[in-house]
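Working notes, beginning with the structure itself.
Removed from the display is one protein chain of the complex; every other protein chain stays in position.
Note that the chains take the letters A, B and C in the order they are written out, and that residue 1 is the start of every chain.
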Amino acid sequence: MPMINGEFRPKIVAFCCNWCSYGGADLAGSSRLSYPADVKIIRVPCSGRVNPMFILRAFERGADGVIICGCHPGDCHYSTGNYYARRRMTLLFSMLEYIGIENGRTRVEWVSAAEGVKFQATMNEFVDKVKSLGENVRLGDLRCKD
Amino acid sequence: MLKISIDKLSALYDAIAANNELILPVRKAGVVDYASYEEGADVAIDTLKTAKSPKNAFFPQFETLYNVNKKIIPTDASAEEGACEGAGVALRSTLSVEMAPLVDKDFVIFGIKPCDVKGIEVLDNVFLAEPVDNFYKARRDHGILVTMACNEPEESCFCSAFGIDAADPSKAKADVAVWMADGNLYWKAISPKGEALTESVKSVFEDSDEAAVEATKASIEGILAKLPNANLSLDMWGKGVLDDRFYSPVWDEIFKPCLACGTCTFVCPTCQCYDIKDYTTKDGIQRYRCWDSCMYSDFTMMAHGNNRNSQKERFRQRFMHKLSYYPDKNDGMFSCVGCGRCVDKCPQSLNIVKVIKAFEASKAKEGQA
Amino acid sequence: MQGLIDRLKALLADGTVARVIGWKKGDMSYNPTPAVFNSAEELDEFVYDGFCGANLSKMMIDATKLEGKTAVLLKPCDSYSFNQLIREHRVNRDNAYIIGIACRGKLDIERAKATGIKGITDVAGVEHDGADTVTFKTLYGDKEVAYNEILLGRCYMCKGKEHVIADEVIGESKDTAVMDRFAQVEAIEAMSSAEKFEYFKKELSKCIRCNACRNVCPCCSCRKCVFDSTKFDTQQKANVDSFEEKMFHIIRAFHVAGRCTDCGECSRVCPQGIPLHLFNKKFIKDIDTFYGEFQAGKDPEAQSPLTAFTFEDVEPKIVSERSKG
Partner (left out) sequence: MQRIGVFVCHCGTNIAATVDVKKVAELVRFEPGVVHAEDYTYMCSEVGQQRIIDTVKEKNLTGIVVCSCSPRMHEATFRKCAEKAGINPYMVEIANIREHCSWIHKDMQEATEKAVILARAAIAKVNLNAPLQEGESPVTKRALVIGGGIAGIQTAIDIADAGYPVDIVEKTPSIGGRMSQLDKTFPTLDCSSCILTPKMVEASAHPLITLHTYSEVENVSGFVGNFEVDIRKKARSVNMDKCTGCGVCMTKCPMKKVPSEFNRNLNTRTAIYTPFAQAVPNVPVIDRENCMYFKTGKCGVCSKVCQAGAVDYEQQDEIITEKYGAIVVATGFDMIKLDKFDEYAYSQSPDVITSLELERIMNAAGPTSGHLERISDGKAPKNIVFIQCVGSRCNDHRGKPYCSKICCMYTAKHAMLIRDKYPDTNVTVFYIDVRTPGKNFDEFYRRAVEQYHVNYVKGQVGKVVPKADGTLDVQGVDLLDNKQIVMNADMVVLAAAIEPNPDIRKIATMLTASIDTNNFLTEAHAKLRPVESPTAGIFLSGVTQGPKDIPETVSQAGAAAVKVIGLLAKDKLKTNPCTAKCDPIACNGCSTCANVCPYGAISYEDQLVRGPGVNETRRVAVVNTALCQGCGACSASCPSGAMDLQGFSNRQLISEVDAICR
């Protein structure tokens, strides 16, 4: 388990849509709104671009939490991408819950480009939640461990 | 000959497991497969056919061959390989190759049926021929086969067509032959390895004559003779039939229901094809091999594509391999042992027996015409 | 049965169809094989009985590309699959002649064997209009079992005996449903997170990655499955006892979510007896709960729930809100 100074440091992948949430993360940055370095952001054009496979892949490869951020419903730069993402992720998360993956390792949050504060708060909350769940042992591939 | 009451089998298991890994049929989530004898294991020794064959013990479905690891270290540390372009920096990278360890401890497969023993013989011809497969050989060297007679053969069995005697496991190329009869298990070492094993577990047995075993053999032989496929004809197969069978029109229709799944391949005790792949790990790759199936569309895929593009060709490959190519190279020995797992498991009820019979039927029809 | 064969021969004879897809007698009395019949003579080997569980709709993908019409025998549950294939432009309806064939539930030979029957040499009472009791002649004596005791698991959760698509319907079906479609899913939902994980770990660790579930599935009609292609770097044939199997089964179920007609073939064909339908049924249940009842294949025009949305759809956090553990 990756520990720094005796504290569990989770690996967290955040998929952020280019138009809203990535901008929200940029705004959090330019406003110096700090959140844990455990969060690493992957830029995608739209939350609707996120294939469920990416999420499972992240877990397989040792991620402890995966969060998808997109434009608020109704504000999608491509009109409808986040609506499809919402359905896909709802069903996927429900399936993960069903096979016994701890709740809270996955999350979807709508963050606009103007919501640096929300981005920070979301990431803080999510990291805390994943920390409380500990290392992801149920979904990881042993071959990816240290 | 030795015997032990069936009620006391766990004492025998414990005695074997004391010095060896013990692998035997275990029921897990409703399915019986060969697995390690562990605490709480639901041993199902009277199972005629495990879902998968025991070949997994010698040729596992997945095994690591070696790992390659990359490390970044300071330049002043001893390094085997150089860094990338732009040297003069304080760090360099090294590669290390770590072979997967070979099996070096004895293990016992208990309850393996004569057909499956024959299946291992089939694999030996492949893996122990030059160049020898070290991973397989190490397991063969350390594996001890305790083979058991099949008290109640079923309709899907057709081992007798391949000259296998399900009644008398002592004819099999194994180490110990056992029978279940009149509430006892009868034990007879049939190889030096088997004798050594017998020696180490002798204390749980009592001596016995062979009367009960003989009676059981006779009863089994009686049933074997009544099996619907006891006299399955293999006249059309074996050495030197490649061209005739390969171009037969029978293939044109018979493959059609085939789903191209790998069920038959993966339950088969003789299928030996594998693929070698790399898995990207944290700092390198893990090179592993895993079973492959000639039924799969990417089987023997090459850069230019695939040399068997249709399911008919892939389907034909499997049966031609078992009944013609393999016998051609192995002095007429078939690469099928009549265990009947594919007969039981094929989702479409398509199997080697139906293929053999279809060819017979087509010959009969030609004869009429 | 002879009536059915005569009808099929007539369809061939009058040129309505060029071939028939049905079941061919097995070498044993319980293992008929799906087959293509090109002539009246071949049809002499045609069989339709309790062991004809295989869903033939997927064979129509290739068959409807051929010259002339192909007749196919579809049981009520298979007809949904065919509709779904029409929806996805995978079959050519104009080249298909669909015979809706009646069903009284299909038999599961594994379930019969589990009752202790072995060495079967003959079976009687499995015809569509046969008796309520199946008689097994075996090497170890004769055995009788009630027909309805040895059905395929899916038949006990049958979604109905209506043919949603057919050019003609032959025979009368009997209802076999005795339990709620989602009862098994609900039982798992009621477990704790750790229990769920243990349950699926135990089941999925049996998987041998033979791909039978995928290849038999009428929805898994991709020309090239992502798990066979290099597009996702997921081309792993190994069945390592880790996340791989789960990923394969989750993604497979996800890919057919909103398209799966719940035909149950995946569970029928699994050589390791993994209850794969539990994945598909979970998605179906969730879709019904979140987005309104939807039966894939009922209406070939209906939009799949995963390619549709409403502005008011539930948020993904509903999953943790309603979760018990």
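Basically, a contact is a pair of C-beta atoms (placed from the backbone, for glycine too) under 8 Å apart; a residue touches a chain by one contact, two chains touch by 3 or more.
Since the model is a prediction, treat every value here as computed from it, not as a measurement.
Colleague: If the full complex is used, which shown chains touch the chain that is missing here?
Modeller: A, B, C
Colleague: Taking the entire complex into account, which one of B:Asn19, B:Ser36 or B:Ser310 touches the absent chain?
Modeller: B:Ser310
Colleague: By the contact criterion defined above, which parts of subunit B meet the unshown chain? Give residue numbers in ascending order.
Modeller: 70, 72, 83-86, 89-91, 93, 280, 282-283, 304-306, 309-310
Colleague: Tell me, which residues in subunit C touch the chain that this view leaves out?
Modeller: 88-90, 221-226, 229, 231-233, 255-256, 303-304, 306-308
Colleague: If the missing chain were put back, which residues of subunit A would it touch?
Modeller: Here the touching residues of subunit A are 4, 11, 13, 18-20, 22-23, 25-26, 28-30, 32-35, 37, 40-46, 48-54, 57-58, 61-63, 71, 74-81, 84-85, 88, 112-115, 144.
Here, only the chains that are shown with their structure count from here on.
Colleague: Subunit A to subunit C: how many Å between their CA centres?
Modeller: Each chain reduced to its C-alpha mean, subunit A and subunit C end up 36 Å apart.
Colleague: Return the distance between the CA-based centres of subunit A and subunit B, expressed in whole Å.
Modeller: Whole-Å distance between the two chain centres: 45.
Colleague: How far is the middle of subunit B from the middle of subunit C, if each middle is the mean of its Cα atoms, in Å?
Modeller: Computed from C-alpha means, the inter-chain centre distance equals 30 Å.
Colleague: Which positions in subunit C touch two or more other chains at once?
Modeller: Within subunit C, residues 240 contact more than one other chain.
Colleague: Going by the contact rule already set, what residues in subunit B reach two or more other chains?
Modeller: 279
Colleague: Spell out the residues on subunit B that touch subunit C in their complex, using ranges where they run on.
Modeller: Residue list for subunit B touching subunit C: 28-31, 33, 48, 51-52, 61-62, 152-156, 223, 226-229, 253, 256-257, 259-263, 265-267, 275, 277, 279, 288, 290-293, 296-298, 343, 345, 347-350, 353-354, 357.
Colleague: Name, in rising order, each residue of subunit A that touches subunit C in their complex.
Modeller: Within the complex, subunit A touches subunit C at residues 52-53, 56-57, 59-60, 73-74, 80, 83-84, 86-104, 106-108, 138-143.
Colleague: Within their complex, state which residues of subunit C touch subunit B.
Modeller: Checking each residue of subunit C against subunit B gives 26-28, 31-36, 38, 54, 59, 118-121, 139-140, 202-203, 205-206, 208-212, 214-216, 224, 228, 235-240, 268-269, 271-274.
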